[in-house]
Every structure is written in structure tokens, then in C-alpha cells.
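The other protein chains are all here in position, but one chain of the complex has been omitted.
On to chain A.
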Amino acid sequence: MNKKLPKMLALIAAGCMTMSVGACSSPGAPSASGGSQTVSNDASANDNAKCQNTVKKDGVEKVTIWAWYPAFDKIVDNFNDTHDDVQLCWTKMPDGMTTYQKFSTAIKAKSGGPDIIQLGYDAMPQYVSGVEQHLIDLKQFGVEKIKSDYTEGGWNSVTLGSDAVYGVPVDAGPFVMMYRKDIFDKYDVKVPTTWAEYEQAGKELREKGFEGHIGNFEANGTGWNLALFAQKTDDVYSYSASNPEQVSINFESEGVKSVLEYWQRLAKEDVVATDDSFTAEWYKKIVDGSYASYVSASWVTGYIKGVSGAEEGSVWQVTKAPVWDDSTPAVNYGGSGIAVTDQAKHTEKAAQVAMELFQDDKAQEIAVTDSGLFPTWVKKLDSDAFKNYEDEFFNNQKVNAVLAETAQGYQGYEYLPFQTYAFDEQTKAFTKAVKDGEDVSSTMTALDKTLSDYATQQGFTVK
């Protein structure tokens, strides 16, 4: 016995070391469907909450929020300055992915979540599907009366195809082309307006000695890839919170295939780069002149404004994204809203804060100029200040003339209730098709099957 004990302990320890990941979970219990019914009423529960911001007024009820908007501290301060009955307590999140991980963990733990949370539109369905009902329907708190203040696309993004309203829309992501006017001028190449011209311009730039690429295809682009498809086909994903046990997935349409075949060809001919997005390298290449243009959502500029290593004398301009033909719709990539969670300590107060936070000229001003957001608040969109806003980054171009027109085309997209998984599988499939040059058709068939199998395994009906 004595001889064997150390060995056994060593083996148990070896086994234990692998356990750190899955060890803190609990089998969840089913709950009612149709949005969370959990309404709480404890005004003092957040009194000792830790905040990123300095709370301006003491002895007042606090509401907690998780968000990752750039320059959000100013928006929080603005809210706290203008409110005497409630103060906002902000926890800064690094990005969407981390926020969803933390929130999902808090859901499992049944505590630790915020009252209000920023959620990308693509992340909302996972919190209102099947047994997972964690967002409060704001209808009971009178959200309908502010409905007309928001764009249709924005509002559709938070109703998730149901009668309920799961959040307040904040921003959208008009899909446009940002380009380096100085590069196109230097090599005397016309800025493309269609994808055929884009391909041509890419080749021309290279022939005339430009060492970079006209643009980039990001296989891990998640919603970016969906925006490209949306130019040519209906939603690849469908899901409605009013029918929370059914999904549909369609990567096998001609639209999806022709879009991917186009990029496959451009990648093969080295007309475009195929760098992964949101890596340090990608940020640098956008600003250092490695890409002559960047087709993406307007909010991307909010992230690249401060990147070091920018090329001297860069002249950025924004224009409409290239189209396939005259019937190509204007599309959108990303955007987010704020939702009230079922862990809110004082649900009614949280709902009131969520509805008021961006219903404010000053807050919208900060959101547009400092955070680089494109608003969904009609009053802001219609204001002269917004229409005539000259963006310094874009060489004082009146960018919103271009953006607003694009934004009008957005009617809201649908996403799966397991979108994170779907995005990961998407990345693998697009890497194969575009970067490795494998057959597009069979890759998409395989992707369709993988996602459908997963949906079935999770208990969804696949239409």
C-alpha cells in the first residue's frame, strides 16, 4: 500500500489537472419560454457595486451595465450628470465575445450578471431561445412609445421576429467602402463601384506597381461574410423568437456560392490579401497602406483611428460598397443594442435606464463623434449636425451622406441561437474555400450539414 500511494496520488493529480475547465458547471433547469418572466424589485442591491466610472451622486439607486462601446465612459458620465434618481455603474468589457462568455457564465451561476448588457444583434437570439430565456421583454415597461424614434432596421434587430422587444437598438453598421484616395490617385486607377470593377482595379493597381493589395478577404469575418452574402441572397440564417425551436440554415444557395467563388478567384490570383481580421497585423495593414481599400462596416474606423504606424499622407475617403448589379441591396454588418437581463436587481429601473441612456442629444453626439457609432435614433439621423458632420479621419468628408443612404437599406437580419458556434464553423469553411482554394460547392454543403446536425442535436427543428 505504502509503495503504491505516491503513484496513485500522482495519477489522480494528473487526472485532476485536466479538470479545471469543466469543473464548475451545473446541470441547468428548464424555465418558461417567451422571454424571461423574472422581474425583481430590489432598489438597494447594487449599493456596493464596483464601477469603472466615478458615480457622481451618492445615496442614489444604482443600475449596473456591461458594455464595450468606445468612449462609453463619457456617455455614462453624461447620464449620471443628468439624472438625480438613478446612477449608472459601468463595468468595461474588452469586446463582444468576452461579454457573452461572462454573461453566459453568470447565467449558469445564477448570479453575477449585470442589470443591463450591451449585446450585438447577432448575440441576442442565444439568450431568448429554448430553455434559455434571459432577456426581459421591455414591452411591459412601455418601450413601444419610443419605437418610432428608431429606424426600422434597428427595431427589427431587437424584436427578433416576435411581438416582444428584447432591447433598445443603439447602432448599426452600414457596409461601405473606405479607400485610400492618395493610392488610387497615385496609380491613376478609378475607384470601383461594382465587384467586376473591383477585380479590374485590383489587377490594374498591381500592374502599375502598387505593392499592396486592393483589399482583403477575412475568412474569420463572421458578420462581415454575412454582409457580403446579403448583397446577393436572402438571410443564410433564419430564426424567430416567436418560434424558438426552429431554425433554418442555407449556405447552398447560388448567391453564397457565387460570392465565395468570386473571392476564391481573387485570392488565387493574389488580387486580394487573405488576412484574418482583428489581429495586430490586420490593424497595422489597414493603416500602413498595405490595402488600398477596405470594404466593411463604418464602425471599423472607430477601431483603426488610434492605430500607430499609419502611413504619412494617407487620404481616406468613404463611398458606397461595390455592388454586383443595379439590384444589389445596401447591406449592414454588426450593430448592437442594450438589453435588460433576468438578473436585474430592480427590473423596472433598469428598463427605464436602458430606454433613456441613448435617448439624449448629448449621448448621441458622443456616440457619433467619439465612439464612431452609426446611430439608429431617427432624431440624430435627421439632424443637420449629423448630416453635415465632417469626419476628420476621412479628410473632413461629409461621410454621413454616404452612410445614411446605405443604412436605409437595412431591415434587420436574423441570426441563429447558437451563432458563436456557427461563426466558428463558418471560419473553417471559408478558410478552406477561399484561402486553401477547395471546391466551394462541396465545402458549403458540408458546412450546411455540420450546422444542421448541430441544430438537431441541440433539439431544434431544421426547416
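Annotations for the structure displayed:
Just so it is clear, a contact is a pair of C-beta atoms (placed from the backbone, for glycine too) under 8 Å apart; a residue touches a chain by one contact, two chains touch by 3 or more; residues count from 1.
Everything that follows uses one rule, which is that contacts and distances are computed from a predicted model.
Chain not shown in the complex: UniProt lists it as "Sugar ABC transporter permease", one of "Ion-translocating oxidoreductase complex subunit A", "Sugar ABC transporter permease", "Acetolactate synthase" or "Sulphur transport domain-containing protein". Check A:281, A:311, A:325 or A:405 against the missing chain and you find that the one touching it is A:281. Across the entire complex, the residue among A:92, A:108 or A:320 in touch with the chain not shown is A:108. Contact with the chain not shown here comes from a single listed residue; of A:81, A:311 or A:424, that residue is A:424. Screening A:144, A:185, A:207 or A:245 against the full complex identifies A:245 as the residue touching the chain left out.
With the whole complex as reference, residues 3, 6-7, 10-19, 21-31, 97, 100-101, 104-105, 108, 126, 129-132, 219-220, 244-245, 276-281, 284-285, 290, 417-418, 420-421, 424, 427-428, 430-431, 435-436, 457-460 of chain A touch the missing chain.
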